[in-house]
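Every protein chain of the complex appears in place save one, which is left out.
== chain A ==
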């Protein structure tokens, strides 16, 4: 599990780290939206430069981003190959029956590849520079208007925060139980599919039991201290927009305008 870079926070105090989590969340979604405006090499160049500028601002080593791409590599290559082989038009470089490599196919493949990589870079940037709990706060704050429609926003946010908080705890517990069952002769990850599925049962049941007991304890602890969500509750981490958040928004608008001007 240690290879999973997406979702691992790297502490720092860079410009990006200091942005309001709401800004980062919204900007990431916005970025993923506008990347679909790019449709030629010039617009992709602008997007790439913008992305690398943001990565530079975050002061996180490029290696972390590349490692984020690795688990997705096969999916990306598969999609790129589909694009390359099944897009027609332009000069034909190679043909075998209905399979053909064409000029448009190659350029589309390259664009799709860039789009994937840039989107992964940006989502990695979001999670590397934002603590999961801040993200949960951001979600709560952004969803707040939905309370008018009686959506239980604070409760949803609480569920999200608790879930994030217990990820490391459950990972630890998973390792411990796996070790205990391996010591009793279980082989995880060997044998045929049926054997592998059977091997998971002695892991999952103790994990469920453990999660329920953690949940019960937590609920009791919260009750005992009179927890109540909603309007009366103040926050330890108060979210506030600063000037740099405005600058980030302006940056996104400039990027959009550039894209609209440059795209074919």
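As a convention for this text, a residue touches a chain if its C-beta (ideal position, glycine included) is under 8 Å from a C-beta of that chain, and two chains touch if they have at least 3 such contacts; residues count from 1.
We take it that contacts and distances are computed from a predicted model.
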Record-based protein name (UniProt) of the chain missing from this complex, from "Energy-coupling factor transporter ATP-binding protein EcfA2", "Formate dehydrogenase subunit alpha", "Transketolase" or "Glutamyl-tRNA(Gln) amidotransferase subunit A": "Energy-coupling factor transporter ATP-binding protein EcfA2"
Which of A:180, A:197 or A:260 contacts the chain that the document leaves out: A:180
Selected from A:202, A:229 or A:251 as touching the chain missing from the view: A:202
Missing-chain contacts mapped onto chain A: 2, 173, 176-177, 179-187, 190, 201-202, 205-206, 209-210
